[in-house]
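A single protein chain has been removed from this complex, and every other one stays in its place.
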Amino acid sequence: MLRRYFGLVKKDIITGFRNYFFLAVIFVALVFVGIINFVIPENAEIKPNVYYYLEYEGENSNILGDVLDQSEASHSNIHSVTSRDEIVNIMEENFNSIGMVIKAVDNKPMVEFIMQGYENQEVVNTLILSMKDDLNSRIRGDIEIETLWLTEESYQENIPFNKSVLPIFLAMEPTMLGLVMIAAFIFMEKDEGTIKAYKVSPGKIPEYLASKITLMIILGWISTIISTFLVVGFNADYLNLLIIVTVGSIFASALGLIIASFFDNISQSMVWILAASIIFSVPFISYFVPSFAPLYIRVLPTYPLQFAIREAIFPSGNTQIIYSTILTFTILSIISFILAVFAYRRNLARN
Amino acid sequence: MKRMLAIFRRDIYSSTRDFLILYMIIAPILLTVGLKFFIPSAASASLQFALNSKLGAEVIEEFEKYGSVELYSSDEEIKERVGKIDDIAGISINDKGNFRIILEGNESHDTKEIPRKIVRSIVSGEEVDVNYKVSDIGIQMSPIAWIGGISLIITAITMGGILIGLNIIEEKESKTVKALNVSPMSRLEFIMGKSFIGIIIPIIDVFAILWILNMLDVNLYMIAVMTLASSIIGVIVGFLIGVTSPNQIAGIANMKLLFLLVGMSIIGAILIPQSQHFFLYWVPTYWAFMGFKGIILKTITWSQLGIYVIWILGLTCGIFLLLKNRIRKGLA
Partner (left out) sequence: MINVKNLYHSYTNDENYAVEDISFKIEQGEVFGFLGPSGAGKSTTQQILIGLLALQQGEASIGGYDIKKPKEELFNLIGVSFEHPNVYKKLSGLENLEFYKKMFSVETEDSMKLLRMVGLESAANKKAGGYSKGMLQRLVFARSMINNPKIWFLDEPTSGLDPNTASEIKKIIRKKNDEGTTIFLTTHNMYIADELCDRIAFINEGKIELIDSPRNLKLKYGEKLVKIEYKENEKIKKESLSMINDEDKKKLNKLINEGKIETMHSQEATLEEIFIKVTGRGLK
């Protein structure tokens, strides 16, 4: 059995190599590394940019000025401009921005928040609250609130923005690689008719599928190691990272196999496989906006996956998520592999 | 013309036979329906708080102003909730009756800071006399809606290209291209005939997507022009995939690279500051994204649109001319 499996794996590696799969995977990883390291700015923000104009010059102007200066110094997304019109112009250019104008009305400072228009009331309330709190704190000093930390306090936000994109790449490319690529392999062998030759040998379907999945895992490892090493060097938990990629890869490949088994040719199945990969990318929104996690996102397996990968690359002490994700995907992998075997028994018997 | 239509009919036939065209048209539409359900929840996204119900109605009401509130009867339950993957701040009271915030540690800045600010606003009064006012610049559509919509439009356009590519690979594999080459049909007719499909699918899909997302109040002529121009990208790319891929498996590998490029240009256009957009100027889909964005947000003029279309046509013609010989050889 093992002899057959290794024979199959060797053959699949040669075939994959001669079809430039390895080259394509390495190329994609290098392109991404290039984008992360050189194109995406280190200090880009998903949070909106705030542009403010301080016109007010009355009695509390020094307090207001201090608060704003300090905010500008500690947050890279806060910028001072010189007129209200300028704020509006910038906001029309950049959808992810808000404005703030402070002027005197009846001798009292009046803070005007200029929103895009689509923001919800909670966001507006939070903005006003923040401003009030900053001003009040300046006068009365800080009030400490007791805080209980379940693990230890850490700021994932200190990760440079460009590098924080890496887990998304790893969740999508090396891990979900098999979803798209494995179907190509299966249909190629179907076209060549080699699967028939395999069927009249003692080889079994689980061995055949396991070998294909193995190739996907190897490609995933290559992509993971190249991209992770070139972005963060040795500072990642490579062992756990590779385990996550492995179990994720098994799941994605088996799913690709199951989808492909419903169709006669690659073109038909590709439409649905691409649709599936688009759905699997929806949780990436929660990666950037972690407090946004409705149920339909949480049930997608890529949701925990991306956070587990982040934990493996930028450890924050929360290893729990790594282990629970590995466990989830191990179970998912076993189930989907069994389903894939059944799907192919049925599919091959039909043809 | 007759021969071009014959090629077109063959493509339609061979693709409908296995429902491929139907799938290609339906898949983006289904995803759009998904997006439509997604938009409201994304637009109302806010901070999450897990409150101990002991805090009382007044405090709970105060927190509800700033985000969605979940109630728990004990601190243990709050801790369990806070420990989950997503960001949520726990708020409770300690033995002395003071507020206590429960955090996991890896939450984002806002989830850590805002509950403290809310608590401070509850426990202490106003110190600075300032008035507040809120106005907006009138953009009602959430970014999720238009970014999602445009991404799906570009997906639909790329699908048209993929179909062309797969059709060519199929003809190459079944060697029918050779039979067509010895017929009186010119190569141009062949190319034109193949291209129909890559233009028709996007047009159907784009209007369906806009209709589902209630975005049909935009300038539809502009949409039509942009869709036509962009579908040429799909067509050219489809040809490239078709002629450079010896078989379907290589076609898929090439498509992966293509999707990377398309995805990159969209994500880049959203994330990269405007001043660095020149990094993306060479990708035709970047201009398609910017064009559709302008039309849907109604910020674009016909002359700007014209410039975008010229970029798209210029880049795709450039690619085509650069690879003309490759295409000719690939079809021979």
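As written, the chains take the letters A and B, and residue 1 is the first residue of each chain.
One rule holds for everything that comes next: contacts are C-beta pairs under 8 Å (C-beta built on N, C-alpha and C of every residue); 3 or more make two chains touch, one makes a residue touch a chain.
It should be emphasised that the depicted structure is a prediction, and the values quoted were computed from it without experimental measurement.
One chain is not displayed; in the complete assembly it touches the shown chains A.
Contact with the chain that does not appear here is found for just one residue of A:52, A:169, A:198 or A:263, A:198. Take chain A: the residues that touch the chain left off the picture are 3-4, 6-8, 10-11, 14-15, 18-19, 189, 192-194, 196-204, 349.
The criterion applied here is as follows: only the chains that are shown with their structure count from here on.
Chain A and chain B have CA centres that are 15 Å apart.
Chain B meets chain A in the complex at residues 15, 18-20, 23-24, 27, 30-31, 34, 38, 41-48, 65-67, 79, 82-83, 85-88, 90, 94, 98-111, 114, 116-121, 123-124, 126-144, 155, 159, 162-163, 166, 170, 173, 247-253, 255-257, 259-260, 264, 268, 271-274, 276, 279, 297, 299.
Contact residues on chain A toward chain B in their complex (touch as defined above): 19-21, 24, 27-28, 31, 35, 39-41, 44, 47, 60, 63-64, 88, 91-96, 105, 108-126, 128-133, 135-140, 143, 145-157, 180-181, 183-185, 187-188, 191, 263-268, 270-272, 274-275, 278-279, 282, 285-286, 289-294, 296, 298, 303-304, 307, 316-318, 320-321.
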